[in-house]
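A protein chain is absent from this complex, but the other protein chains hold their places.
Here the chain labels run A and B in written order, and each chain numbers its own residues starting at 1.
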Amino acid sequence: MKRRQFNRALAAAAAFSAFPGIVRAQATKLKVGVILPRSGYLGFIGQSCQKGADLAPGVIKEMLGVDIELMNADFESNVDTARTRAERLIQEGANVLVGPFDSGAASAIAQVAEQRGVPFVINIAAAPQITEQGYKYVFRNFQTAIDIVRNGLDLIGDLFQATHTVPRTAVYMHVNDTFGQAMTKGIGAMLPRRTQLPFKIVDTISYDPAAKDLTVEVSKAKAANADFLLLVCRLNDAIILRREMVKQRWNPMGIVSPGSPGMYEEQYFKTLGKLSDYSISNVPWYNPNSKLTKVVEKAFLKQNPKDKLDFHGLNAGFTFEAILIAADAYKRARSTDPKTLADAIRQTNIVDKMSLGGPIKFNDKGQVEGIGSACVQNMNGLPTVVLPQSAAKAKPVFPAPYYKKT
Amino acid sequence: MSFDLVANVVVAGVLTGLLYGLMALGLSVIFGVVRVVNFAHGEMMTVAMYAATVLFAELGLDPFVCVLPVAAAFFVFGYVLQRGLINPFITRPEHSQFMLLVAVAIVLVNALLMVFGPSARNVQVDYQLESFEIGKILVDKARLYAAGAAIASAVGLFMFFKKTKTGKAIRACADNHLGALVVGLDVKHLYALTFGLGAVCVAVAGCAMVLLVDVTPPLGPAYTLLAFVIVIVGGLGSMPGALLGGVLIGVSEALGGLLVAPSAKGMFSFGLLILVLLFRPQGLLGKKT
Partner (left out) sequence: MSKASAALALLAALLIALPAFAGNYALSVATLILYFAYTGQAWNVMMGFAGQLSLGHALYVGVGAYAAGGLFFHYGIGPWAGLGLAIALCMALGLFIGFLAFRFRISGVYFALLTIAFAEFTRIGFDHLDWLGGPGGMFLKVAQRDSWDLANFRGPPLMYYYAILFLCGAALALCNLLLKSKAGYYWQAIRENEEAAQALGINTFRWKMLAVAISSAMTAVSGVFFAFYYNNLFPEQIFHISRSIEIILGPVIGGVGTLFGPILGAAVLTLLSDGITDGLAALGWEIPGIKQVFYGVVLLAVVMYLPNGIWPPLARLFRLK
């Protein structure tokens, strides 16, 4: 080959590699970077979310005929690591990022994604501020804390109507962490305006999520002599609280969460046995009757034969949906170029989905509106949807059978 | 605020405090004699808790029965750890000791994560959720038994150090290292023995703690910190001091939580620590050096 031809070929090759978009667009796989906390203090939840990611390629191949390759990264529950892992995934060719469950990490990854122009689909993170930054590449298919509270309070009203009960007072206990604080603000703003809710909050008790001893908190709550316990919690403290309630012989009408993790998680059932029954969580949830749910459940059981989707519905479900969103956009865009993908994601309109509520459609802030919540009550060792009636598997029980009028 | 509420809270605070004191007892012994900053203390207790859950799951042993095998194992573990790993660090600067034990803690926590996974483990015994009713006061059975174990351990240790020859020898090492060497005491062996004893306390505390708290791998660090606070408040090297410190912390946190805000409970213990460090650094029952 003559030198001039060689130089031209070299220049062409250089030109091509300088425009990776062109080269990548001819690839046939979508590379999805999955960033989750599989170790560290969030390890348990991260591993739960990972189950949703692991079953995604198979299900999506069948559903959409699209090939996706997962690139898994563990950010070790550490925000610094979340940032560098995100950079690493992008450098290694991830076309889209999915994750991370934690709001702090979500914020860090969002900045990286925005900077690099790579779309980032958040599976679970409730801090409203994340989608208020004017980002163009960050998308969230989960309720913000404000939505969670609104839906939760509405469902609580529905709960009382469905069971023909009129509790007058509630004692409100909440963790003092980012989640609890957001929920408390929401409740403070919205509860007074909801005149169809018959109850007043007579005492508010905030507690440290890392506390191993909640004797004082429960004593205080019991002394408030309220009809039921309104609780915003996490998993470990929910277990400690329930036990302490038994020790102090406090049996209110029920334990109702307007929207927090903990009481529907597997460990709550395993540790508390029969005591876990009747606790109620009003949370974003998957629709047990939807077609996609049944498909995902089959795949889940194949990969986790000793487990049940019910316990991982929220974590695995939303993680799966985030990847589904990416794959769906890829199918429509027919390109792995990040900007094209981001534009395609913005046009998402998925009706056939797993979670409750309206179709997956992003508003101009990258947020999905209209994700539904369910009233999930613990029955016979499983979290069971009792409201809305269209998705219900059983009728709600309120007050709980252990209720003793004082 | 009714009297019943306050009474219940204070009683619970005392019992919890005694259990904290039991946990801190081991640290007081180790720190008081060997002068090593054991920043892996909480992690060691976590291992003991896991051991108790395993014995319970496999053999159905009540945690208080588990104390015997676990304590024995821990004695050996503590002895070996001190003799093998920690001994050269006694004369090294504090930051080196700290780093050594931080590294040990990292290894322990993550080894536990690898072996047991992230989900919590616990024991489930009949009396765990029951309480005695004394008038208007409800006394949690498990906490009461644990408090009993704490007092028994403290008394046992106290007797050991006061009455037995070995105990006195160990005290001699703590009081005057050079003097002990001069009179021919095998200081290395005695230090290792002390560490072993401290580990035994940790084992007992772990077995008692598992009745009240579910164990997860990252449980340790918070307890390490708490143990240090109690030991400083109560007084270094003082057995009754550890229990007293524990009770003080337990009650102040309980009252602080009751009267102010439960989520700010922690501020009371750290506030107390700062005050003690400033105005009575030898602790309430410690000796002035």
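Definition applied: a residue touches a chain if its C-beta (ideal position, glycine included) is under 8 Å from a C-beta of that chain, and two chains touch if they have at least 3 such contacts.
The model shown is predicted, which means the values in this text are computed figures rather than measured ones.
In the complete assembly, the contact with the undisplayed chain comes from B:225, out of B:65, B:90 or B:225. Across A:177, A:203, A:307 or A:343, the single residue that touches the chain missing here is A:177.
Of B:73, B:99 or B:255, it is B:99 that touches the chain left out of the display. Within subunit A, the residues in touch with the undisplayed chain are 38-39, 43, 47, 74, 76, 79-80, 83-84, 87-88, 90-92, 103-104, 107-108, 111-112, 114-116, 127, 129-130, 132-133, 176-178, 180-182, 185, 208.
Where subunit B meets the chain that is not shown, the touching residues are 37, 85, 88, 92-96, 98-100, 102-107, 109-114, 118, 217, 221, 225, 228-229, 232, 261, 263-264, 266-267, 270-271, 273-274, 277-279, 281.
Throughout what follows, only the chains that are shown with their structure count from here on.
With centres set at the average Cα position, the gap from subunit A to subunit B is 38 Å.
Within the complex formed with subunit A, the residues of subunit B that make contact are 1-2, 5, 8-9, 12-13, 16, 110, 113, 118-120, 122, 124, 128-131, 138, 140, 212-214, 216, 218, 222, 253-254, 257-258, 261-263, 265-266. Those residues of subunit A whose C-beta lies close enough to touch subunit B in the complex are 39-41, 43-44, 47, 176, 205-208, 210-217, 219-220, 223, 236, 239-240, 243, 246-249, 266-267, 270-271, 273, 275.
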